[in-house]
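Every protein chain of the complex appears in place save one, which is left out.
Residue numbering begins at 1 within each chain, and the chains themselves are lettered A and B in the order written.
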Amino acid sequence: MAGILLRRLGSFTLTLLIASLLIFVCMDLLPGNAAAILLGTAARPDTIAALEQQLGLDQPAYIRYLTWIAGAFIGNLGESASYGVPVGGLIAERLAVTLPLAAMALFIAVAIGVPMGVWAAARWRKAPDRIASGFAQVGIAIPDFWFGLLLILTFSTTLQWFSAGGFPGWQTPLGALKSLILPAVALALPQAAILIRVTRSAVLDVSGDDFIRTAQAKGLTEGRILWRHAVRNALVPIVTIIGLQFSFLIAGAVLVENVFNLPGIGRLAFQALSQRDLVVIRNVAMFFAGLVILVNFLVDLSYLWLDPRLRARR
Amino acid sequence: MTAIVAKPRRPWFGPHFRLHLGMSITGVVVGMALLSLVWTPAPPTKMRIAMKLKPPLESGLAGTDQFGRDIFSLLMSGAWNSLSIAVVAIGIGVVAGVALGTTAAAKRGFIEEIIMRFADVVFAFPAVISAIMIAALIGSGATTPIIAIGLFNIPVFIRISRALAQRVWSNDFCLAAQAAGKGAFRITTDHVLPNIAGGIAIQATIQIGLAILVEAGLSFLGLSLAPPSPSWGRMLGDAQTYLSQAPWMAIAPGLAVAIAVLGFNLLGDGLRDKFDPRTEGGA
Partner (left out) sequence: MKLSVALESIVHSQWDGTSRTLVEKIAFEVPQGTTMGIVGESGSGKSLTSLAIMGLLPPGMKANGRIELDGTDLLQLSPPAMRKMRGARVGMIFQEPMTALNPAMRIGDQITEGLLAHKPMTHAQARAEALRLLERVRIPDARRRIDSYPHEMSGGQRQRVGIAIALAPGPSLLIADEPTTALDVTVQAEVLALLGELISDLQMSLLMVSHDLGVIASICERTLVMKSGQHVESGDTQLVLRNPQQPYTRRLISAIPRRDDEDKARPLAAHPSETPVLEVQNLSREYRSLSGQVLSKAVNDLSFSVKRGTIFGIVGESGCGKSTLSRIVMGLDRPTAGKVLFDGTDLFTQSPRELRLARRGFQMVFQDPRGSLDPRQRVSRIIAEPLYLDPHAPKGSAREDMIAEALTSVGLTPDDARKYPHQFSGGQRQRIAIARALICRPKLVIADEPVSALDLSVQAQVLELIRELRDTQGIAFLFISHSLAVVESISDEIGVMHRGAFVETGKARDVFGNPSHSYTQTLIAAEPRIDQPRRYGLVSASGSAIEAL
């Protein structure tokens, strides 16, 4: 058991390390020097040189990489060129919007997706299955940011129940929550659709297994067979997808935050791009990648809990 | 004794309903895209300020945008741009992903470990994030979404082709081929690839649909084709400003994306139902 944990932890660290190297190589070593990008094409060479020195770009690459990584551990990620504030603080501040948004969206997606998927599997090829599958088929095809626009059109422009966007800040918790509802629903729709499909097919897969027949032969109720036996053993693929959806949610957040004008981390990345603020882009990318890798790692660990057979293997 | 008795059934909701519907929708979308190369109702990039923000049917099938361009023509040309970016990106993902995935299945141990680690790392970069990084380096244009979507799809195809290839490798006929003196490469080309091609094609169809979706998102953010090339995502971006004045500007391109994605998904699912009924309705 301890051996497995150590191994997983090792590969988690390794993946993080490679991801950070990849980002560093892309953002710092490829053509298009950060200072030059920042100042634009009209900049004079001596201005560029001065900025390079200020940003530490005259140092050798490995020193710059190590500085970045070491800084990440003490929370010093450098200073944003366009905002003029430390990037660490900037990300933390924006997280206060993005994390609650992602959590709400994930909650909605799971609350809709899993029960509907189980329901569809339990009533395979009957009306409930057709309804849930049809809903999933359409839900996956709808772009979340467009769904966001439609929500604004319906609930803000026409019905005027919600404001069309913006974020009042957590000083007014209710207002803040309310402003996150529409974006969370928009984000959740395609994820719920994916979850319906995955849950349905995972439960159907298990339903053909021999132990389901054993459970039936015991004379158990349908509900108990479904939840204790079928769903219980279908949890591995379901949890895997929920983990993967984190990365879709983050990607979706960049778009949806722009639609709803929310000051989240996705919008930060987008603004940094238009400001050519490479320090922010690099750190936001690393943050997102790290989050996805962390969630994958946790999902990996959850397998040990979900499937007792895996605990025995080395 | 097995007697086969035919029984009447509902004609339209047959076993291959999804396949047929998917084929029809995809056919229409691809047809529109091809048609736009030679003909559109109005020149898609021509600005007609006098005609701006006209609702559907008042000018053209789907109305006009803020520059008086015909939205339906824009949608048709946008279909071509969207499809070609998606197909090229998925092509990159399939070629690189299948090559690496089948290698991982053929060469156990160290090489497999490296390939799967690589897949994990690349998978950690959602297309939007890598697109932002790429755009910061090379600016926007068709290359950005192609690289970003293609890159994200490499691990997708590494994983699926490895899983499918492992299933083929577990068969005794691969052992027989080994016994005949065939090396891992030869077994991969002779036995593994022909047996996984169907599964890969099905997945690629579904991924093209997803790529259209992601490309729309990227061009919504301005990370894809630069104006004036018509693009569904950017049309949605423009529509945001005129949401209350001209809602049709937002509805039509979104519908186009949804219908195209739905078509490819249905087609992929339908193919899976037909050729691999075991994994019915899979992920």
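Quick note on the criterion: a residue touches a chain if its C-beta (ideal position, glycine included) is under 8 Å from a C-beta of that chain, and two chains touch if they have at least 3 such contacts.
Quick caveat: nothing in here was measured; it's all calculated off a predicted structure.
Colleague: So which of A:L226, A:I242 or A:L306 would be touching the chain we can't see?
Modeller: Of the listed residues, the one touching the omitted chain is A:L306.
Colleague: Quickly run down the residues of chain A that touch the omitted chain.
Modeller: Residues of chain A in contact with the hidden chain: 124, 209-211, 213-222, 224, 228-229, 232-233, 306-309, 312.
Colleague: Can you list where chain B touches the absent chain?
Modeller: Missing-chain contacts on chain B: residues 1-9, 14-15, 170-173, 175-182, 186, 191, 194-195.
Criterion: only the chains that are shown with their structure count from here on.
Colleague: For chain A versus chain B, what separation do you get between their C-alpha means, in angstrom?
Modeller: It comes to 21 Å between the two C-alpha centres.
Colleague: In the complex formed with chain B, which residues of chain A make contact?
Modeller: That would be residues 11, 14-15, 18-19, 22-23, 26-27, 30-32, 37, 133, 137-138, 140-143, 145-147, 149-150, 152-153, 157, 164, 194, 197-198, 200-201, 204, 237, 241, 247-248, 250-252, 254-255, 258-259, 266, 269-270, 272-273, 276, 278, 281, 284-285, 288-290, 292-293, 296 of chain A.
Colleague: Which residues of chain B touch chain A in the complex?
Modeller: 117-118, 120-121, 123-130, 132-138, 209, 213-214, 216-217, 220-221, 223, 236, 239-240, 243-244, 247, 250-251, 253-254, 257-259, 261-262, 265-266, 269, 279-283
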